[in-house]
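One protein chain is absent from this view; the other protein chains keep their places.
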Amino acid sequence: MASQRQKSGNPVKSKSGEPPRRSQAADDDTVITALGLKEAAPTDAMAAYFKKCEEKLGFVPNVLRAYAFDMPKLEAFVAMYNDLMLAPSGLTKLEREMIAVAVSSVNRCYYCLTAHGAAVRALSGDPVLGELMAMNFRAARLSARERAMLDFAVKLTAEPWAVEEADRAALRQAGFSARDIWDIAAVAGFFNMSNRLASATDMRPNPVYHGRAR
Amino acid sequence: MASQRQKSGNPVKSKSGEPPRRSQAADDDTVITALGLKEAAPTDAMAAYFKKCEEKLGFVPNVLRAYAFDMPKLEAFVAMYNDLMLAPSGLTKLEREMIAVAVSSVNRCYYCLTAHGAAVRALSGDPVLGELMAMNFRAARLSARERAMLDFAVKLTAEPWAVEEADRAALRQAGFSARDIWDIAAVAGFFNMSNRLASATDMRPNPVYHGRAR
Amino acid sequence: MASQRQKSGNPVKSKSGEPPRRSQAADDDTVITALGLKEAAPTDAMAAYFKKCEEKLGFVPNVLRAYAFDMPKLEAFVAMYNDLMLAPSGLTKLEREMIAVAVSSVNRCYYCLTAHGAAVRALSGDPVLGELMAMNFRAARLSARERAMLDFAVKLTAEPWAVEEADRAALRQAGFSARDIWDIAAVAGFFNMSNRLASATDMRPNPVYHGRAR
Amino acid sequence: MASQRQKSGNPVKSKSGEPPRRSQAADDDTVITALGLKEAAPTDAMAAYFKKCEEKLGFVPNVLRAYAFDMPKLEAFVAMYNDLMLAPSGLTKLEREMIAVAVSSVNRCYYCLTAHGAAVRALSGDPVLGELMAMNFRAARLSARERAMLDFAVKLTAEPWAVEEADRAALRQAGFSARDIWDIAAVAGFFNMSNRLASATDMRPNPVYHGRAR
Amino acid sequence: MASQRQKSGNPVKSKSGEPPRRSQAADDDTVITALGLKEAAPTDAMAAYFKKCEEKLGFVPNVLRAYAFDMPKLEAFVAMYNDLMLAPSGLTKLEREMIAVAVSSVNRCYYCLTAHGAAVRALSGDPVLGELMAMNFRAARLSARERAMLDFAVKLTAEPWAVEEADRAALRQAGFSARDIWDIAAVAGFFNMSNRLASATDMRPNPVYHGRAR
Partner (left out) sequence: MASQRQKSGNPVKSKSGEPPRRSQAADDDTVITALGLKEAAPTDAMAAYFKKCEEKLGFVPNVLRAYAFDMPKLEAFVAMYNDLMLAPSGLTKLEREMIAVAVSSVNRCYYCLTAHGAAVRALSGDPVLGELMAMNFRAARLSARERAMLDFAVKLTAEPWAVEEADRAALRQAGFSARDIWDIAAVAGFFNMSNRLASATDMRPNPVYHGRAR
């Protein structure tokens, strides 16, 4: 399961006097998934979308490359993602990203914690908030609204069978509309899907995410 | 949480001598979700799609009505659903429905167990198979291929963080290609999303599903 | 673990254009358990009891045939079962069957979900109620009394160590007497036993249950 | 939930210099259950059985007194118990008691751990074995046969839905017959029932058990 | 995993007519851990401490012998243990031992349940209280203060990520000071450490603990 690392020659000593472990993740993360599916020729729409990603982010997120073996699948994913995370909603973009990370923390998804942790740091201007969403949202100093939103998203992730009217009532109590409740559920649901695609395929995030907005 | 049922007049006695409980679910299931979002005017594409559902199934599945408060959301959902469940794949349509039900059983999702349990019964011509997928897939007499597929989908549902190369290797061993592994993960992921939307909103299945293909 | 299915010749095409999966469960369920214990000569009482089953139900439930390798065990089981499920009690027969199915759902017992799901459908005259008990009792429209009863039975099943006075108080609050509490616990306990006998031996329900009272 | 203890006058100092906590359990355990159901007039058979208990054990086990509010229930319980724990079987009486305690440990049942822990100590002549069954059977030095038996019983208790042919095969491998497998499952099942009756009713063991066979 | 027990000659018959199982635990427990680390030469302080143990208890607790392969580790352990369990605190020594056993029960630690169960019996003068802490603290008749203390310690053990201000508030409500809360957490934390050292190394308690203060 774990490939034996080759110790490369002449490593710099760390301050503890031990040779540093060679950085592995960046190299390994050039292989985007364990499936090795070949990218298909992009449709015009998807070629334009990838170009837009490069202009705005500086790179194409690996999840898009992972889906690119099949254009209809990529287009369906992009359409749903953009609607959920970017279209008008009673939830701010930051709130949607906070849900994404809190859900991915329950599911311990390396790809989504990395990519969306960076998004929380960037959108909030609060690098620590991204860490807290990934580590344990209960330790964060949250508004009552944020806490209710994440309590619902996390319960829906961990024990969906137990979500009932009382849980929806807690959201309404915190000021969320019926439409907002749909959006919280939809974002939480979407990352429960994405987390599983990523885990199933050993999807690796673009290394550039790690240093962003620290 | 539980509304007091009104005992309607003059119930037929059951053979145990006790008055029968009035059938509730059919009535209640006319309210599709607990959110009460109003359906938007359908786009042409969606109007045509609903019409096609009525022709083929005799009804529009409630999940579509639940999404119909917002056409972009409905269209994104329909596009992804149809690609996953109906487009060409190394998995048969029945296999995809078996995954849908086994995943929904882990998550105890009333809507999806009902709607996709009916699909398993119909596609397999084996009513008992639908029951087994909903109750405990481990009790079903499955081929090695089916068992490997469902073991993967269920582990991915219950503990996605623990899925590793050994799990993919078991699928390859059972004859699945890299693309097939993607499809198993994508269907399992999709129902992990849908199960949560349904639980979050108390989505009710069309009553007609219950009696189909028994 | 899973025997390879033989594809029998000339299958009818399903409407999806895929060959239907041959119905398996009915055949396989003629082997009642994985243990292959031989039925003993029935005592007079048990011969009479089997005859009564055939008259009333049209068949002898497989659980009785499973126990029939040893008459003292069969008689003890029948005595306890009939007292619990049929003797006078503050709980209706339907309520006792609802407990049976909700408990069996936690334990995912194929035999008991099938046999007692049919009983819930028959006694309630509400086929959907049987499905709800098997899938997720929390999604059913229940009276406060029914809900309290099932909450207690399910907690007692899933985490018996955590049942305390507060749980009994909730039952009393819902109108149950001390004797009723005993009966709820006794039925829940009994199916926690039966579920495990069935799972341990791969006990298969009589196929006829599946279609009853739909 | 917890009644305030009255500190009775003039307690003996413990060697730590702190006043000893007054022994509570013995007093409280004179109230056998939290339900307060009144014992019914015993049938002749049950009166004789209670007398036999007193002769052999010196007391009537509280579980019998708990059931004694209703003679048919008591008789059904006694018949099943005696068949399972005392009738001829490929399992020794000690092995059956070891299963009882290991199962009760998973369910953390105070009554059964106390009463059957004493039985393991008495039957084995090894007081430590009783402790190990109650605390963690995996820490005991067991024969391969004993370990296989308890692994099966404990898995059947904790996740009955996951018991499959491979689990039965492990028992056969360890030398158990089909009938022995039934008996292991039946004893494990029975204590899954009894544990829940005891927890549901706050059943208290006879204090005399605690000091026996130490 | 389980060594085959040798049946020694001429065993005394038990009253059930079955040959008694030879007492194993006492023998096996002369090997203190599965690691076989050799005791180092004791420092003066540790030699004196061992001598004091023998004087006060009649023996050196095996956990100390287990640590004795390395004097700095032993000294650090002894310093922390004595501060936590014996230094002045708002918690009585008995309360600290009750936490030790309740935590060890969650973790099912044979060593700590045995050694600290004996301490609860001795300090309380209530042998049953030790059993209740080991079996299921919820079944014990506790003061509101004791119950709050153990609820906190057990939650902190089972799901530390979920402990929040509401949990601390419950302790304050029960009369505990900030310093007391630290002490409850520190004792619970310490046994979460010790339980794991003991399980990791198969640490065996001194057999003498079993019979103490019964």
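In order of appearance the chains are A, B, C, D and E, and numbering begins at 1 in each one.
The rule is simple: a contact is a pair of C-beta atoms (placed from the backbone, for glycine too) under 8 Å apart; a residue touches a chain by one contact, two chains touch by 3 or more.
Predicted, not measured: the structure shown is a model, and the values here were computed from it.
J.: Need the list of shown chains touched by the one chain that isn't shown.
T.: Among the chains that are shown, those touched by the missing chain are A, B, D, E.
J.: Tell me which of E:Arg65, E:Arg108 or E:Arg138 is the one touching the absent chain.
T.: Missing-chain contact among the listed residues: E:Arg108.
J.: I need the residue numbers on subunit E that touch the omitted chain, in ascending order.
T.: The list for subunit E reads 1, 34-37, 69, 72-73, 75-77, 79-80, 83, 87, 107-109, 152, 156-157, 160-161, 163-166, 168, 178-179, 181-182, 184-186, 188-190, 192-197, 199-202.
J.: On subunit D, where is the contact patch with the chain that was removed from view?
T.: Against the left-out chain, subunit D lists 136, 138.
J.: What does the interface between subunit A and the hidden chain look like in terms of residue numbers?
T.: Residue positions of subunit A that touch the missing chain: 1-5, 12, 14-16, 18, 20-26, 28-29, 92-94, 105, 108-110, 113-114, 122-129, 131-132, 134-136, 139-144, 146-147, 202, 207, 210-211, 214.
One rule holds in what follows: only the chains that are shown with their structure count from here on.
J.: Which chains, if any, touch subunit A and subunit C both?
T.: Looking at subunit C and subunit A together, the chains touching each of them are B, E.
J.: Same or different for subunit B and subunit C, where same means more than half of the interface numbers show up on both copies?
T.: Shared-number fraction above one half, so same.
J.: Distance from the CA centroid of subunit D to that of subunit E, rounded to the nearest Å?
T.: Roughly 24 Å, centre to centre.
J.: Taking each chain's centre as its mean C-alpha position, how far apart are subunit B and subunit E in Å?
T.: 50
J.: Which positions in subunit E touch two or more other chains at once?
T.: Answer for subunit E, listing residues that touch two or more other chains: 136.
J.: Are the chains arranged, by touching, as a line, ring, star, complete graph, or other?
T.: Contact map by chain: other.
J.: Could you list each pair of chains that touch one another?
T.: Result of the pairwise touch check is A-B, A-C, A-E, B-C, B-D, C-D, C-E, D-E.
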